[in-house]
Each structure stands twice: as structure tokens, then as C-alpha cells.
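Complex shown without one protein chain; remaining protein chains in place.
Order of writing sets the labels: A, B and C. Residues in every chain begin at 1.
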Amino acid sequence: SSEAPKTDGGQTGGDKKIVVGFVTDTGGLGDQGYNDAVYSGITKASEELGFEVKMVESKEIGDYANNLRAVFNDGADVAICAGASFADAVVQVANEYPDKTILAFDAEVDGVANVVSSMFKEEEAAFVLGAFAGLVTKTGTVGYIAGVESPLQERAKNGFEAGFMTTNPTGKVIGIYAGTYNDVGKGKEIANTLYTQGADYVASFAGACNLGVFQAATDAGEGKYALGAALGQFDKNPEKIIASQVKTVDLSVYNALSEFISGKSSAGITTRGINEGGVDIMYNPNTELVNTVASDEILAQVDAIRTQVINGEIKVPLTKEDLAAFNK
Amino acid sequence: MDKIKKTCSELKMPLIAIAFAFVFGSLLILSTGKNPIEAYSALFRGAFGSPAAISQTLNKAIPLIFTGLSVSIAYQCKSLNIGGEGQLVFGAFGASLVGVYLKGLPMLVHLPLAILAGFIFGGLWAVIPGLLKIKKDVNTVISTIMMNYVAFSVVSFLINTYFKADKSDFVAMNWVETTARIPFIQNGGLRICIGIIFAIIAAIILRILLQKTVLGYEIKAVGGNQNASNSNGISSKKNILISLIISGGLAGLAGAMDILGNSGKLYDGYNPGYGFDGIPIALLAKGNPVGVILTALLFSVLRTGAVTMQTSVGVSRTIVDAMQGVIILFIAAEYIFTIYKKARLNRTKMIEEKKLEGAQ
Amino acid sequence: MTYAIEAINVCKYFGNLKANDDITIHVEKGTVHAICGENGAGKSTLMNVLYGLYLPTAGHIRINEEDVSLKNPKDAIERGIGMVHQHFMLIQNLTIAENIVLGQETGTKLFLDRKKAIKEVEELCEKYNLHVDPKARVDEITVGMQQRVEILKALYRGVDLLILDEPTAVLAPQEIEELFENIRLLVSKGKTVIIITHKLNEVLEISNRISVLRLGKLIGTVNTNEVDESKLTQMMVGRDVVLGGRERKETIKKDEVLKIENLSLTKGHHKALDEINIDVKSGEIVGIAGIDGNGQSELIEIVSGLLKHYTGEVEVNGENIKRKNVRKVRADGLGYIPEDRHRDGLVLDYSVAENMILGQHYHEPFAKNYFLKFNAINDFAEQNIKDFDIRTMSKDSLASTLSGGNQQKIILARETCNKPKFILASQPTRGLDVGAIEFVHNTLVEARNNEQGILLVSFELDEILALCDRLYVFHMGKVVGELKKEEFDVEEIGKMMLGLREAKANG
Partner (left out) sequence: MISIEAIILMTISTAVPLVFASLGGVLSERSGVTNIGIEGMILFGAFCGMAVSYFTKNPVLGVIAAAVGGGLLALIHAFISISCGGPQAVSATGITLFSVGITSFGLRLIFNRAGNSDPVAYLPTTEIFRDIPVIGKYMANFSPLLYLAIIVGVGIWYLFRHTPLGLRIHTVGENPKVAETLGINVWRIRYWCVIVSGMLAGLGGAYLSLGQMNLFQENMSAGRGYLALAAVILGRWKPLGVIAACLFFSVFDAIQLQLQATNMTGLSPTILSAIPYVVCLLVLAFSFGKSKAPAANGKPYLKKQG
């Protein structure tokens, strides 16, 4: 674990103000996913705890290490980064700067003294959301848009399908990879296709493409809805997004930062599922809207499933094989 | 002496263009309420301010030099290779294959093999557009664009399936063996990848190839006039294909350098954009290999510096992107001056001729 | 006497180059006025000034005795000036009718009335007795017809003054005669014609007055009936010129350097070459006479080794070339002077020296172990520049900066200096002035005297008659006649070229 610097955040004159560095992944800010969520967590923490933020947007994976070095060289005490592909760069730079700390999210780094690694069980939230979708669908068909094929995306997608099948064994999930995280237009076209093919809910887990999905839900008209991701995204289309598989990266970032500042952070991996408050299903704050499609019984049913996931009665499948086995 | 003079006059316009771009950039910076002088000093500090900064600037230039050379050689033969990115990705894949799966070789064997693999894979990826061009007269622009997309998909697929790392939460190949990693010169803050030397050597080789060899003569002849070349026993098809293969190979080398030097492993979704950057770099350098080194360095200075500009002054890197565009536009417009000058040169030549004839 | 157009003290400078230097010419209405001069004398430039393509640096233009300022061709067209340019100004993939109406289209702004265009062109053809098929595409018709289209283009715009810049270079004798008929018809209808040509006999035949330019200056304007060829030549180049090469030696003619048997080539649906039999021996110049587009280009492509999908046998220097590539054919003793120097002969962005080794750049002494040997190349280039009297600033000047005649000399030097057994020369003097032509002719005849064999393709019948020991006449891809020097007869050959007559096959 790292040595904690003074916690007063430089409010008092002479003390050095803490500097937090933030290196985005190649999605950059505005990706509607990690980076935005992380940034909102950092902003919140900086407002409350008072520290300076230095940010670098990465253009490619090969730059990660250099950008981490850059924020450290520029005076950062702690660096934050989010994205699975950061793992190698984090290890490398953490070793070069033993007196600095890296808070890594989604990047699995173990056994490095100055790296705090936070992982999430996206599949759990996805599973519960899938179960919800299975219950509320009127057409028996729901759509799912993923970004670019990757283990994390597969995990979430499989979790969703498995959840759906538990509550709606006769229905079907149409899953499509957009092949990109940042083509809103394509996201919309794919969602349109899914709605045309009878899906009444489309779950979106494809970064900025999600914005396209939400727009498509409006165009598709009555009875068509979307399911969001990230921090809920309800503000992106309050009328159409009923529920979301949220990943509370912002909260994790906030917590990790305050732990760091108070000197309590500990190195190693923490994995957060629903139980640990890392991921969850979240409903549109407009309860009336939620109730128009989901009765209280349905919500109770979903809640029961959620509890089963939490206490391990349901083991959420991770891979395609797991999923096939699960569905049997 | 004459050479120095010539170089000076050749450098004049690019320098003016760069100056204009900086003026333009300051307007943008001012519009955000920041101080341009502060921003630019951060930019230069980030690019040159410390041994670490200098190392980064040089390291960043490595793949850019290779892709710049790649576009140059194809351009000498009048094909516009927009497919550098795909060739780069494929070259990176080839280098990784050799770097990861060949084990137990000494570095002196392993590293050259891995680099060679980068060249061969990149070159192979350019063979298809080359064949389409010479067999079917398919425009290289369109075929290389298509081949980019195909390369991304194919390599991504291969990394996701057969060549996936043993354990990883994000998709990548395994680490390249240390015997295939390009060494760094480390000294204090200095951390310079030997790849920069390879890049400079490649530029020199290319210059020699173009200026001093039969092959270079033929490639340029075909670029200058395909019909005349064919009529004089220089096969335009052969040379177009060869120049595209070398071009693809160089782009592949850019990928190899990046993987074997910089990142150490090939990630899924690897397309760093250097292949596209090669186009303005080569065109700015007017296809001159030595010029490519300079323009690549310019780009890398701007980009490396942009990071510091962002961290310490909070000025976004997008300004640097726009400035790169402005530099290129000014250079393109510069042709109005060179053409004017050339015309004048020709006229004075004609006058001399007339005098000669008149003296008869 | 009224003047149709006058150039008054016209100067046109390109930078410091005085392409036209204080030129004053008065062209009388209803006459044919010829402009003569060497290459680069400034003829085309002056015409371009009259047509509004160039603004004069100084001086002005009068049309119908009225000062005018022509800012662009549009102004000129409006004042009844038409010009047929040295290089045809036609769009290959458009129809004749479209080409003719272009710029003054029939119909409305929003609708191009093609039917009306065709009708108007047909009427025009009728009126001036110039026949073309308005619906045919330009790339499907012969050069002679293209020439007619160019004239129709001018007439369609209602010209009073027609400028013809070297209109006869590509025509057969009969076509030239036909063109002259048309010129006379135009003049009889009150139109005025300015004509540029390098062929002095034509000048004397068609014109009323002649202006001679040299190095951008007007040497003088004379009445045609007051001069003869030698006087004109003197005015143009300042000395006498002998075309057709100097003395011809008796040669042995023993080796067969080219032998073609039953050569046929199908192009699309028609036969570009049809059962051709030709042979050339060392020590003779054999000509191919014929109008452009009758199979000559294809023949050349085949003999030079470029084109392979023919049937029949082609032997160069005793070896079949079917399986040889261009480089091998050339290396085994073929010099090739292509018809279009810019397209096939030179890399214009290469220096004189680099062009001088094109095709020989890969072997000793110019290259060794894949590397170029610059000392050898430079020596070679300098030697040739001296031997062939090539006017260039230096061996390092770009070929594009040389005048056409000097560019041609680079090719000539390259293809003849190492004395290949067989020289394939296609249009070696196209567009050159008499001085340059004299040089080319001398070079070719010298090669012949030196026991080299030469196949000469030319659309200039005069050239063929002057240089060749033997000739074949081509028409529609067939050999329609073979004649020995003593049987040469302009009338006969002209008729054969037009397919009007077939000579009995030479036995």
C-alpha cells in the first residue's frame, strides 16, 4: 500500500496541493462509458477533497505508458486510468515510479505495491437486466448491441442472454456487435434494425453508439424502449430508457481517491459485483414510467433474481460455453 | 555550398507554413482564454524539455518515419498507398508472431527475424492491391482503403482466436520474447529506442535505392511516364508491384518497430493511425526520404508536446491536430510559389537556348 | 482593300522570353494568309493572341479595322474568329455533334437538344460540302475526319476568319487537296483564312500572302507570287536546307533485319492488321506510307515487342520475338524511335542525361551490380550532346525544358549511337522545323549507309519518298502496295493510301 500524503488537500497555504493525473483510454472523454464516468468521479472528488487534476487523452494503446509517465513527470502524485488494456502499461510505469500510486479500473493488476486495481462483474448486472427484459418484453424479442468483440463485452452479453432466458425461455435475444464504440449513426441503424425485427427493448453496451440506440427508440415509437449502461444514461433519453446495467465507476473512483488521500488505500485487486456495489441494475428515476411497463410483481421478481445472484444461488455464465450449459 | 543554399531555400516555405500554423493555433488557444505563449512553451518543454521528453519525441517519430517512407516510395511510382494502416497492422502481426512464438533464439537472430517478418507481412498485404492494379487496373486508392478494413478484421480475428494470450482480460497476443524486443539506449532520463537508428538507416537506404540504383531509376521512370518505360523495356507492371511491396513492407516495419520496440505486445484493435499519418508526412516531404525524417520529427514534436500542453496548461490536443492540417494546407498552397519559380527558371533556360541558337 | 484582322506591334513575352516581338501583320479580307517559321518562331503564340487565348504583353489587335481587346476566346468567337489548333481540340468520348456545339449548345440552359444539334451539323456539312457523321464518337473516326470536325466547329460559330495551325501535318495528299478545296470554297464565300504550315509547297499553292517569323520577330510579309521555296527557306532559317539526307552510298543489303509473315491482329471487332508480309534488309530504308490509323501504330507496337497477342511470325534480326520481352528485343539490336516522343520516348521529369540511357540503364557501362554508374552516364550524355548538337543548358536540365526538336535529338542519339542493326523509326520528324528535319534525315541516311536496316513509318509522303529505298502502302490494316524507289509516284501512292487502288503485289 502507498504512503498517504497529507490529506488537507492544500487548503492551508504552505502545504503542497495534491495532484491527480487522469489518463483516458483511446475512447477518450465523451465515450459515454468508462472515461466519462471516471471523470465525473474525479470531478466530484476534486470538488469535495480539493486537489488539482491533470488530464491526458490517449490516442493509442502504445501511448498509455508514456502518458502515465507524463502526468507523473508533471507533478501528479496519483494517476487514474480506466480500461482493460491499461494493465501492461500500469505495471511498467508503477515499477518505474515506486513512490507514486496508480488507481487502475478494469485493468487487472496484482502484486504491484503501488497499484490499486478495481475490477467489476459486469455480467451480474447484465444478467439481472436480462431477466428484467425477459419479463417486460411484449414481443418476446429483445435486442442487444455490443461494441467490439472482447472478453468483457462477451461476458456482459452472455450474462444478459442468460438472464433473459431464465425469465423468458421461449423468447429470443438478437445480439449484434457494432464493430465500433464510437459511431453513433451505426448504433442507431442497428437499433432500428432490431426494432424492425420485433425487438421492443434494445440493450446497449457499445460506448458512444448507445446514443444512437436511444435516438432510435424514440423514432421507433410507442412500445419500444431502450436499456442503458454506464451510469444509467437516463438523461440521454428520459422517456425511453427504462432500466440500465450500471457500473458505478464514478463511485469507485471517488472512493478510491478518498481512500488514497486519507492514506487507506491498499494495493491489489478488488472485484466488485452487485454485492459490493460495483455494478447493479438501475431503474429510470421516473417510477411512473417504469411502472407503465413493469408491474410491481415484475420488479419484485427481478429483485428476487438479483438477490439470488448476490448470494451465489445463480452462477452467472461468463463464456459462450458457460452460457450454453446454463441454458440447458 | 550550393547544396546548403538549396536546402535553405527548400526549407523556407515549410518554415513559413509552420509559423502560420502557430499563429493560427494561438488564435484557437486565445479563444479558449488561455495564453498561447504559455501553451507553446509547454509544448516545447514537452517535446524537448528533458531527456525523457527528447526520448519520447524521437521514439514517437520511429513509426512515422517508416510510414512516411512507405507512402513516398509508392508515390515515386505514382500510386497513392492509403493502405499503410492495414499493412502496418499486418506487419505488426507478423513481427509479433515471430517475436512470440519463436523461442530460445539469441537476440542477434531473433530480432532481425521478427523485423523481417514485419516487412514481409506488410509487403504481402500490399501484394493484393498491387496485383489488382497491374492485372485489372484497379485504382490503388480504392483497393488499399478496402484492404485496411479487411486487415483490421482479419488480424483482430486471429488475435481473438488462434493467437490469443494465455491469460488476459483484454484481448492481445502474448508478450514478445525479450530476445525480439528492440533495445533502448538508457542513460539517466534518456530512453531512446534503437528503432530510430533503424528508421534513419531505412531512409538512407531508400534514398540510395532511389538515387543510385537501377531499381530506383526504373521506379521513378515508371512514375514519370509509364508508356515510355514500357516502350524502353522497363516493365511498368513489375515496378508498380515492386514499389507497392516495398511500400507495404515499410509500413509493416512501422508496425514491427511499434510492437517490438514500444509496446511489446500486439493488442486487439491495434490501429494507431500511423499509416494514415504517413500520407501527409510523405507528401510534405515531397517524397524525399531525408525530408521524411524531418517532417516525421515535426509531427512527433507536435504530438509529444501536445501531451504536456494538455497536462500543464489544459490546452486540448485537438489544437495540434488542426495545426497539422494548417501546415499541410500552407505547404500545398506553396506550390503557387514554386511553380512560379520553376516557370521563371525554364524561361531563363529558354532564353539561354535562344542565345545559343542566335549565335549560330 | 479592307483588312479582316491586324496585329499591330504585338509583343508577347513569357517572362523574359520574347515569343512575339513587335509583330505587325495585316490580313486582307477574303484572302489566304500563310505564316511560316521554324519551331518556336512564335507562330502559334501569335495565333493564340489573335484568338484571345493569350493577352498580348504590348500592342493591340484590330478586327475589321476596329480596335478590339480580346480577353478570352469567347470574345474572339463573338467577333467571328475561329481557330483550328495544331493539336486537335476534340473530346474523344463525345460525339461529333456534341464536340461541334460545345460552348454554344443547342436548346436551353436546362436542356441540351441533341437532335437539333445533329440536324444543324448535318445542314452545315451540306452547306460546306464537308461530310461527317454527327452521331459518331470522335475516338471512332479518322484524323482526316477529325480535321473536318475542327473546321466545322469553327464554321458552326459563324466564323469570318479561320485560323488553321498546321492543319496538314497528319493528312494524306488527297485529303490535303480536299482541305485546300474547302479553303478556296470558304474564301469564295468571303471568309478569310490564316494558315500555318511547315510545308513550303503547300504555302506556295494555297496562300495569297506569306508572313515569315524568326525568333519571335517578323522577318517580312511577301506576296506569294513573288517568292519560291528557296527564298522562303532563306527567310525562315537564314540558310539553305537539304532534306532527304546527303549522299546515299551503295550498300550490300545482305541481312534480313526484319521479317514479317502473315501478321494479323484483331482489335475489338475489326482487323487492325490483316495478313501483313514485310521484310527489311540491312543497308536499306523501307517506308510505310499510309494515313494515320491504318495499322501503322499496331505494327510498331508489335515489332518493338510491346504487343504480343498477334498471329503470324515476326522476326527481328533473325529471331522470333513472340517470346521475348521488350528489353530483350531491344538488347538484341533494335533501336526504336517512337511516334509520340512525349508519350513513348521520354520521361519529361528526368534530366537529359537520364533520358539518354533510358532502356540501356541496366547494363554496363551505365550500371553494375544493380547500381548506376554516374561517371559513365555523364560522359555518355555529354558526348551525345556534342555529337548530336543538342541545345540544352546542361546534361542535368529536365527534358521538359527542351524544345521539341532537341527532345527528338535525345531520342535519336539514344537509339542510334550504338549502331543497332535495325532501327524502327515512327514519325521521327513530326512537328519539327526544316532545320531539325534535315538533321534527322541525315542521321537516318547515315545509318543506312552504315549497313543498318531502317523501317520508317511516316504520314509525310514527301519524307518517305525522299528517304526510302522501298516502301509499303498501308490501307485498312492491309499492305495494298509495295514499290521500289524507281516506281515511286505521288499520285499513285496517294490513291493507294485512300484505298482507291491496289498495286499489283510485287513479285
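In this section, contacts are C-beta pairs under 8 Å (C-beta built on N, C-alpha and C of every residue); 3 or more make two chains touch, one makes a residue touch a chain.
Everything numeric here is computed off the predicted structure, so don't read it as measured data.
A.B. asks: Looking at the whole complex, which visible chains does the left-out chain touch?
C.D. replies: A, B, C
A.B. asks: Touching the absent chain in the whole complex: find that residue among A:V20, A:A65, A:L152 or A:I190.
C.D. replies: A:I190
A.B. asks: Check each of C:D22, C:E105 or C:D340 against the chain that is not shown and name the one that touches it.
C.D. replies: Spelled out, the listed residue whose C-beta touches the missing chain is C:E105.
A.B. asks: Please give every residue of chain B in contact with the chain that is not shown.
C.D. replies: 28, 31-32, 80, 82, 128, 132, 136-139, 141-143, 145-147, 149-150, 152-154, 156-157, 160-161, 279-280, 283-284, 316, 318-329, 331-336, 339
A.B. asks: Considering the whole complex rather than only what is displayed, give the residues of chain A touching the chain that is not shown.
C.D. replies: 28-32, 36, 57, 148-149, 174-177, 179-180, 182-186, 188-190, 192-194, 196-197, 208, 211-212, 215, 219
A.B. asks: Which parts of chain C are in contact with the chain that was left out?
C.D. replies: 12-15, 48, 51, 53-55, 57, 72-74, 76-77, 83, 85, 89-94, 98, 102-105, 107, 109-112, 153
Following the convention adopted for this analysis, only the chains that are shown with their structure count from here on.
A.B. asks: Make each chain a node and each touching pair an edge, then name the shape: line, ring, star, complete, other.
C.D. replies: Graph shape, chains as nodes and touching pairs as edges: a line.
A.B. asks: Between chain B and chain C, what distance separates the C-alpha centroids? Give it in angstrom.
C.D. replies: 45
A.B. asks: If you average the Cα atoms of chain A and of chain C to get two centres, how far apart are those centres in Å?
C.D. replies: 75
A.B. asks: Scan chain A for residues touching two or more other chains and write them down.
C.D. replies: Nothing qualifies.
A.B. asks: Show the residues in chain B shared as contacts by 2 or more other chains, in ascending order.
C.D. replies: Chain B, residues with two or more chain partners: not present.
A.B. asks: Which of the residues in chain B end up touching chain C in this complex?
C.D. replies: Residues 212-215, 217-218, 220-221, 224-225, 227-235, 343-344, 346-354, 356-358 of chain B touch chain C in their complex.
A.B. asks: Where on chain B does chain A make contact in their complex?
C.D. replies: 46, 50, 52, 56, 156, 160, 168-172, 258, 262-265, 267-270, 272-273, 303, 307-308, 310-312, 316-317
A.B. asks: Could you list, by residue number, the parts of chain C that touch chain B in their complex?
C.D. replies: My answer: residues 14-17, 215, 304-306, 325-331, 336, 338, 343-350, 354, 358-359, 361-362, 367, 370-372, 391-393, 397, 400-403, 406.
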